[in-house]
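Left out: one protein chain. Kept in place: all the others.
Chain IDs A and B follow the sequence of writing; residue 1 opens each chain.
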Amino acid sequence: MSFVKKLLGATLFAATALVATHGMAADASKSVTIALETNPDYLDGCSISSSQVGIVLRQNVIETLTVLDPKTGLPQPDLATSWDRVDDHTWRFHLREGVKFHDGEDFNAQAVATILARHFNPNLACLDRTKIANVKMTTKVVDDHTIDITTDPVQVLLPVLFNMVGMFAPNTDNTQLSRSPIGTGPYKFTNWDSDGNITLDRFDGYWGTKPAVEEAKYVVRPDSAVRTAMVQTGEADIAQDIAAQDATDPKMDVSFFNTNTTQVRIVYTAPPLNDIRVRKALNLAFDRDSLIGTILPAGVQKATHLYLPNINGYNPDLKPWPYDPDQAKQLLAAAKADGVPVDQPLRLVGRIGFYANQEELLQAMAQMWNAVGFNIKVEMMEKSQWLALVNRPYPPVREPMLIAEMHDNGNGDASFTMPFKYHTGGQQSDTSDPKLDKLLDDAAAATGPERTKLYQEADKMVAEDVVPSVFMYYMVSFMRVGPRIDFTPLASNTELDLASIKFK
Amino acid sequence: MLRYLGKRSLHSLVSLVGLVVLVFFLARLTGDPTNLYLPIDASPAEKANFAQVHGFNDPVLLQFWHFVQGALRLDFGASLRYQRPALGLVLEAFPTTLELAFFAMLIALVIAIVTGSLAAWRLNGFFDRIASIISLISASIPNFWIAIVGVLVLAVNLRLIPTSGTGSVQQWILPVAVLAIRPAGLIVQIVRGSMTSALSSAYVKTARAKGVSSQAIIFVHALRNAMLPVITVAGDQATGMVNGAVIVETIFGFPGIGNLMLDAITNRDFAVVQAAVMVTAIAIFILNIVIDLCYAALDPRIRFT
Partner (left out) sequence: MSVVSDVAIAREPGAFVTSIRLLWHDKFAFTAAVFLLLVVLAAIFGPYVVGGDATAMNLRMRNVPPGVTHGWLYVLGGDTLGRSLLARVIVGARTTMLISASTVVCSMLIGGFLGLIAGYRGGWFALVVMRVADIIMSFPSLLMALIVLYVLGTSVANVVLVLAITRIPLYLRTSRAEVLEIRERMFVTAARVLGARPRRLVWRHIAPLVAPTMITLATLDFSFVMLAESSLSFLGLGIQPPDISWGLMVSDGRGYLATAWWLSFWPGVAITLTTMSLNLLSNWVRVATDPVQRWRLEVARKNG
């Protein structure tokens, strides 16, 4: 055979071999592969409220004292079996017996005390601390499985708060954030390699029911189309957080509320926005329905609060604003007659990359508003600049403007949203209404049905009398689940329960 | 030549120092990273603490002094984001990008030199036209487009190769190909241009007139003289690959330095930015020295004053 023929033959053979060895056999193992969007920065059980960390660790490797019931938002037992209030400032938690950490240590009251101390270590940037940062907490070990926690100020919702506090091993290094977490969960951390792949293996000493999945591998693929394609080719079993336009297969793709609510905050420190008629006009001129199923996916819902219906404090009597451009025009005309400069140029500020299609959404809204007489221009900013506008301390001169925001409350109670957003001096608040402040203060101190009622009153006041914003939508996320497994995602972007995955 | 090398290295060192100083001060003009690392509802006390711990409240010159002290020990500080030494992160990520860039550049150069020379050999002929059109398309296609279409067609529809990842040889085919396409297209045009000039020059005509029968000899000589702009452009493309690889790294899940640097810049992770810039700068400076040496090797008339 001539040299050329041999060369051609060899090349053909090599090409075929290369292509053919690419995996074709079905994966019969009990291992699942999950394609994530971003690589977690670290894997420490003191930051499970961060979605990047939580999605790998929460309830898989690291558990919490309590978990929230997804429908009612009320705390349920997990690592704590029961709790009661000893006095105003002190709660007593009874801990579950027979629980061991992955490194063999016992889970007991002393461990909890060490864990809480680490959470408050000022040299560690533990993200879970931020919700309880202003609380002074002291612990007292009553016995091996009972611990008293005293707080100053009074924390009515301490059991709810503890659904955010991860119980990592007391042996965890106290000088830096961990990259190899140890917890009590059904899976133990095995490896995190230099390519960013994380491996979790089933923990045989787990206190609860043994899950079906033996091993979980997390791989990172920032591009949504590639993530989605991986499930299609069988390279992955779950593609987390895919873009709406990639979720084209109804058999594999599922959407769920991700606890995020979008709104446009109105900064009404000066005319024209400080006139309530103008703010009402903004709400009336916005055709919320027209954007559902078009720019936004079909599953989103019009929002009446800045949190979802399952949060304590939700007022079911409040209805979304109707779309009434004529009334909006009337309101604007009336305001204009009183000298309010309704067509003053205003900025609608968005944050680049915040959520999918945000920029088109804001363009559409601006167009709708300009159609009734406003003069609004969209301005997209990068994250750092946007944060400076959104958080206190504000710049000394705060011009009237509109800021697109998204708020996340997966913690079961309105107190995680309302004071922050609506109280005078609240860190993301532009509102200063003494009546509202009183309601919010009273509600925060109350318990039970009284608390719910007070928050509902506050919601009503916000929606009808204060109108500090234009509520938009309860947002959804999409996930692709491969045909090999049976899995229904939780309504959350910060948790992916491996234990609930079953093989078909 | 050794003297030249010594002098060049010294000058490059000066550039390096200048670069690092420039990056240090200018990067800090882009704002305070505190807000980016703490959750949105962190209290002002938390933020103050964070700024204190990382030295953002110190005057800039003091921060610079600390940085220099650390740099001399090869400690560039810890990444705000990953809480690990910045230099370590960079040295982990750099080889991946280097490998990608190396293979891509190799393939691009081989294809481009062959194609461009053949195109110039028969100027405006059929092969030239086709090669020009294909190379121009290659040079102007957005690389994420080829990447994603490649994944969709080759991996999803035809199941010929895996979609992404770094483990096996098959997983490298598409990323390297995508990275090579633009430089290949660009360099074909450069080769074509300079080969045309070389082939029509006096000595080639003389050689032909004297009856040198081997086309190959003429070809090789003309090629050698045409290489100067080619290696310059190739060098520029290679250095551009560090940044250009970001898209390929993102799409195919390669943990390379492009990705690292992009994240670090958008998240104001100054330590990583500084370490990454320094490491890539050293590589770029070395490459430029090599290219300058190549000039001298290719054309003995060249001297550097």
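Here is the rule we use: a contact is a pair of C-beta atoms (placed from the backbone, for glycine too) under 8 Å apart; a residue touches a chain by one contact, two chains touch by 3 or more.
Keep in mind that this is a model prediction, so the values were computed, not measured.
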item: Which displayed chains the unshown chain touches; value: A, B
item: Contact partner of the left-out chain, one of B:Ser9, B:Ser140 or B:Thr206; value: B:Ser140
item: Option from A:Thr38, A:Gln363, A:Ser429 or A:Ser500 whose C-beta touches the chain left out; value: A:Gln363
item: Absent-chain contact - pick from A:Ser224, A:Gln263, A:Thr304 or A:Thr431; value: A:Ser224
item: Residue among A:Asn174, A:Ser290 or A:Thr488 touching the omitted chain; value: A:Ser290
item: Those residues of subunit B which, in the complete complex, touch the missing chain; value: 11-12, 14-15, 18-19, 22-23, 26-27, 29-31, 123-124, 129, 132-133, 136-137, 139-142, 144-145, 148-149, 152, 182, 185-186, 189-190, 193-194, 196-197, 200, 228-229, 231-233, 235-236, 239, 243, 261-262, 265-266, 273, 276-277, 280-281, 284-285, 288, 295, 299, 301-302, 304-305
item: Residue ranges of subunit A at the interface with the undisplayed chain; value: 224-225, 228, 243, 245-246, 248, 290-291, 294-295, 352-353, 356-357, 359-360, 363-364, 367, 378-382, 385
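Convention: only the chains that are shown with their structure count from here on.
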item: Subunit B contact footprint on subunit A (complex, rising order); value: 18-19, 21-24, 39, 41-42, 49-50, 122-123, 125, 127, 129-131, 133-134, 176-177, 179, 194-196, 219-223, 225-226, 229-230, 232-233, 235, 382-385, 387-388, 390-393, 420, 427-428
item: Residues of subunit B defined as touching subunit A within the complex; value: 30-31, 33, 35-46, 49-50, 53, 81-84, 92, 148, 151-152, 155-156, 159-167, 169-170, 250-253, 255, 266, 268
